[in-house]
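After the structure tokens below, expect a handful of questions from me.
All protein chains of the complex are present and in place, except for one that has been dropped.
So that you can tell them apart, the chains are marked A and B in the order they are listed, and the count of residues begins at 1 in each.
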Amino acid sequence: MGRTTSKDAQALIHSLRSAYSATPTSLKIVDLYVGFAVFAAIIQVVYMAIVGSFPFNSFLSGVLSCVGTAVLAVCLRIQVNKENKEFKDLAPERAFADFVLCNLVLHLVIMNFLG
Amino acid sequence: MADGESSKEATARTLRNAFGNVLSFFILLLIGVLAFSIRLFSVIKYESVIHEFDPYFNYRVTQFLTKNGIYDFWNWFDDRTWYPLGRVIGGTVYPGLTLTAGTLWWLLNSLNIPLSVETVCVFTAPVFSAFASWATYLLTKEVKGTGAGLTAAVLLAMVPSYISRSVAGSYDNEAVAIFALIFTFYLYIKTLNTGSLFYATLNALAYFYMVCSWGGYTFIINLIPMHVLLCIVTGRFSSRLYIAYAPLVVLGTLLAALVPVVGFNAVMTSEHFASFLVFIIIHVVALVYHVKGNLSPRMFKVAVTLVVSVGLVVCCAMIAVLIALVASSPTKGWSGRSLSLLDPTYASKYIPIIASVSEHQPPTWPSYFMDINVLAFLVPAGIIACFLPLSDASSFVVLYIVMSVYFSGVMVRLMLVLAPAACIMSGIALSEAFNVLTRSIKFQLPGSSGTSQSRDASLNTDGEQNDIAKTEKMDETVKERPSKKNRKKEKEPVEKASIRSRIEKRLLVLPLEASVIAIILLVLLGAFYVVHCVWAAAEAYSAPSIVLTTYSRDGGLHVFDDFREAYAWLSHNTEVDDKVASWWDYGYQTTAMANRTVIVDNNTWNNTHIATVGTAMSSPEKAAWEIFNSLDVKYVLVVFGGLFPSLHA
Partner (left out) sequence: MGRNNFSILTILSITLLPILSLSFSTDSPTDRRLLVLLDDLSLKSSHSIFFNSLKSRGFDLDFKLADDPKLALQRYGQYLYDGLILFSPSIERFGGALDLAAVLDFVDSGHDLIIAADSSSSDLIKSLATECGVDFDEDPSALVIDHKSYAIAETEGEGDHTLIAADDFIESDVLLGKKKIEAPVLFKGIAHSLNAANTLVLKVLSASPLAYSANPSSKLSSPPSLTGSSISLVSVVQARNNARIMITGSLDMFSNRFFRSSVQKAGSPRKYDKSGNEQFVTELSKWVFHVRGHLKAVNLRHNKAGETDEPAMYRIKDDLDFSVEIYEWSGKSWEPYVANDVQVQLYMMSPYVLKTLSNDKKGLYHTSFKVPDVYGVFQFKVEYHRLGYTSLSLSKQIPVRPFRHNEYERFITAAFPYYGASFTMMAGFFIFSFVYLYHK
């Protein structure tokens, strides 16, 4: 039983890897970016758990800036993904412009809320 | 031949489109004028004056804002109310309305239009109800097409429930909040249909404006997650749903936390937890869909078993922690008003002061008829129309009406949230009904019958009944292809689809006489609605309640201006720093009109203080003197209503 599970898991990882290697570089960059943002968010949550939630607004803006960045990047990834049929007619340039606008708003709010 | 035909049809279509757009633009303009002018009865019958209680506070705040600027407003500590506690106005008020009116005033003045602050305040509500009907048009258009949109906009422009809160002079939060509510929903649906981050950003900003304006924003932040959850459960998850929801939660939460009155509540109270929970769920679901797309079905099964076994444990732990956190607070993190929404008996059991306000009571059945009139009968038809076919957008509208019916049943004030939903539903129902009826008339008229001429029939229909033709086109496109670009690029499939649906619809043809009679009946129904709305606007909802009028038996008009005289007396005959005690209803008016310090006012944030005044008011003279003296009270304002004969005439 355990053997089959581990075998399955290996097969799973393998197929995941092979599937992922097929994704274009631009999407990989986005994935890296998302991973970085999520990592930063997790570090901050851990830090908050240790130090305490005193400057709560700073904590919120710190974490939410990371989460927001990640979410927006995911949205971008969805939109520019060629395999996604839903956004065939949406030009990647337009998608990126929207993404930039959204990020500007996000960071403006973060700046406002940080202090 | 085929090419020529199609190009001819294309030009005809563009022409029709252009003509239809211009027509609907003018219709919308007229709807705006209608929405604005139907609310002017109060100004014509009485005078241009701020109404009731809360608007006076908003008016005073606006005056302060225009005089002292935004930073002083933000940091305003008001020492003239809630003596001796004072009230931090900047941190306890929803600033949306005030900022809107202040901006309007500033704009007008910088254009050298010297309107007084009071005038701007009086006319803010009618202006925004015009905006609200336009927003309704947009929202309904996204759901069911232009025809339904226009009908819904007309209905909303004069729905009595909304008129009651937005007549000229009713300068209250709801005046702008309803617009913000509908507009936020519109942008959500728009984002859902297009999957554009641009609209998602706008959506977050509209949500921010709503949070600024009204405490009812929690309705949005609960309704949208519910809809998302509904979509996920019914298997309608799409990337567009993710784009519409995930940025809204992050940006919306951050923006809401910027509003001082909400602040950390945006992440700390249970009202907002639903959105976070759904936020987590949607990520899990998105991940699952993503992985599913990349894996073979067998591998996916393996992955599911692995993830489920691990994930279940993690989820259980998290939910346990969450429940423990929430349960540790006595009210479970919900505010009193929200709790009384979930448990209608909550307020009367624990917070009598909330229950004591008449607008927090459950409504009676006649009030439904009074406030939304014939819409109440059209709503079920609209719901049915929304299920034919069910799209993401129409499922959202259905959810909206269901929730708002429940909430309005609990608290009469939330009838206001129901009104737009009822208008949208009735708009859809009416438009669909006209659509079906006129089509069957057209179909049976001589010269345009027969399957071969169905296209001509549709052309004729388009020519004469522009709205309905557009509706037809729209709902075909909407359900299949949401974005405009799509429609243009893929004309062929659309054509095919429309022909197919036309064939389908031919089966729904009704007898000619029945159709004509039904149309006449529907028109009569509409006429009845219009008559009722005008009556409601003119008679029932225009009294400013600061000036009272009665009719004597011989028909003569009698005007009581005692309130304003009393406040004028106070402002002329008492010292500036004198404290006036009155029951809390009159607090806002006393500070705004008489400019005297009051002990309690309509912002019932401190129950103990109100109870103190209540004790004093109901105590014998000596005991009352002790209490009032401890509060430095010099004057007591008592409203004695015994001399108003036939006040409710």
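One rule holds for everything that comes next: a residue touches a chain if its C-beta (ideal position, glycine included) is under 8 Å from a C-beta of that chain, and two chains touch if they have at least 3 such contacts.
Quick caveat, the model's predicted, so the values are computed rather than measured.
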item	value
Left-out chain, listing which of the shown chains it touches	A, B
Selected residue (touches chain absent from view) among B:77, B:264 or B:551	B:77
Residue in contact with the excluded chain [from B:23, B:49, B:85 or B:540]	B:85
Interface residues of chain A (partner: the chain not displayed)	25-26, 29-30, 33, 36-37, 40-41, 43-44, 47, 51-52, 54-55, 58-59, 61-63, 65-66, 69, 73, 96, 100, 103, 107, 110-111, 114-115
Where the unshown chain meets chain B, residue by residue	71, 74-75, 77, 79, 83-86, 88, 90-91, 260, 577, 597, 630-631
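Definition applied: only the chains that are shown with their structure count from here on.
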item	value
Residue ranges of chain B touching chain A (in the complex, touch as defined)	195-198, 200-201, 204-205, 238-240, 242-243, 246-247, 250-251, 253-255, 257-258, 264, 267, 286, 291, 293-296, 299, 302-303, 306, 483, 485-486, 489
Residue numbers on chain A that touch chain B, as the complex places them	5, 8-9, 11-12, 15-16, 19-20, 56-57, 60-61, 64, 67-68, 71-72, 74-76, 78-79, 83-84, 86-87, 89-90, 95, 97-99, 101-102, 105-106, 109-110, 112-113
